[in-house]
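So that we are looking at the same thing, I have put the structure below in structure tokens.
In this view, the complex is presented without one of its protein chains, the others remaining in place.
What follows is chain A.
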Amino acid sequence: MSTDDESFHPLGQEWEDELETMLDDTEYDSDLGMEMAKDAMRVTKGELSEADFHEKYHEDVMDEFGVDDRPTEEAYEEAKKNAGGFAEMLKSFDGDGDESRRDVMKKMGVGAAAVGLGAWGTAEGGQPNVADESGGHSSEAHREGDTQWGMAIDLERCDGCLSCVVACGEENNLDQGVNWMYVLDYEDAGADTSRNRLVRPCQHCTDAPCEKVCPTTARHTRDKDGLVLTDYDVCIGCRYCQVACPYGVNYFQWDEPDVSTEEIAEANDGEGDMMVDDRGRWVDSRSPRGTMSKCTMCPSRQDGFSGEEKVGTSACEDACPPDAIQFGNMRDENSDPQRYIENPSRGRALRDLGDKETTAPSLNAIEEDIADADADLASVLEASEDLDEETLRTMKAIEIVTEDFGEGDADSVDYEVHISDIFDLLEEHGLDLDSQEVLVELDLADEPDEGEEFDGADEGDAQDAIDDYDGRPSSSFKLLEDVGTNPNVVYFGNEPGPNAEQVEGPSAYADISYERADGSEPNLVDNRKEEVLDEGTVGDAGVSL
């Protein structure tokens, strides 16, 4: 940054020129913009007060834009209290979140916002995001976009069957012992040890240490959806990512992988080959020799190569019998994981009562059972084998607490639809589930006092009913959150403490096999070093440091 150019901006004349060009592209007044930008800089230096700045340009801004949404001094103070500071204020200018930052800046057309605020960030110790210019390798704290794939995992529903580990090995043709997905039981002081279990995929951290330390950008975050991936064509195999990861989710390819790329491509002759993603980078399936691999959260699925219905799913999620894994977009409040996070006991009950493939009451059976029954609640419940009072109460309770019941594109909406179908069936039969009589009988509403009108279902009662049905999780947590990685996996259940130590689980890795593209069906391996790697060591001394 030279001191002798005439730039007012700390990033120099070149940056300033670029912004001016950007402003010129807009329909708004570039001169005003640049003028405001200069003064914005003065504000950052303390030469001009925020209030004065606001006042000075209020009229001009009104003339130019017809609106001045710039925050007032009070709003500025408020924004300063939030960590976002001026970045938050930026949003008030525009932005429905769909546009790129550049578009937003163009639309704003306000130099003050574009240049001045950028300068503000710099003056406050932020740095220009060099990584953004590289394309593809972005420092995650700055990643924009609507999608961040992640998971909510209900540890209390996991039965330790290792189906997810198998599914992952099959989907990605992994070598033995390369457990991208890993499930373990552990002992811990104090806690109820019967429910101490951890499901451990890669956490796809927003601030991933593995990405930060990578000397090549092979380990990178995909801009469009926040997946932390390894470019197998770039990785030099220094293993620094494995060293820096606090969770131990990385697996190096120490020798030639068991399944060849030809075999993988042959087995996946659909739209994609399960290896190259939609940017043309080789990031999926097992890694080639001499490079690092880890759980990818199935980019080929997310890119639509495995069919539209597989977008927003992962192999482990699909395979989980008790539906303990909710995969989806962590930035969408209507995604499966976010709905689960918002109300985990609802998520549990919904799955048990809505999944017609497994545990939910059957529509046909109910229809047959109640065909000859009367239309009152007691008769219907008595006639139907699948429906009892608790089941129906919980189903109704789920509807009561759920906004936009049966709508949306999350996987769990199918469950809601199934429950909705059962309700329709009952309504057709003549049972009004929203009537005072039925709701009160199901303990989902209070009888109105004398002279008062019935005010419908009680959400508190509904939530209680749901909580009673499958129980509330003991706690929710993110793994090693204090390390500052910002993981994108949220857990429900017991959090392992610092003294937690793995013990044998209900299913032994060695007893379970998985099938790969080359037709081989090896067993799962837990300790890769002893069972696989030591065989290749030249002069294995059988001792350890």
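As a working rule, a contact is a pair of C-beta atoms (placed from the backbone, for glycine too) under 8 Å apart; a residue touches a chain by one contact, two chains touch by 3 or more; residues count from 1.
One rule holds for everything that comes next: contacts and distances are computed from a predicted model.
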item	value
Undisplayed chain, where the name is taken from the UniProt record, one of "PQQ-dependent enzyme-like protein", "Methytransferase partner Trm112", "Polysulfide reductase NrfD" or "Twin-arginine translocation signal domain-containing protein"	"Polysulfide reductase NrfD"
Of A:Val199, A:Val249 or A:Ala324, the residue in touch with the unshown chain	A:Val249
From A:Gly290, A:Pro322 or A:Pro522, residue that would touch the chain that is not displayed	A:Gly290
Those residues of chain A which, in the complete complex, touch the missing chain	130-131, 134, 137, 139, 177, 179, 182, 184, 186, 198, 209, 211-218, 234-240, 242-244, 246-256, 289-292, 479-480, 483-485, 496, 498-503, 526-530, 533, 536-545
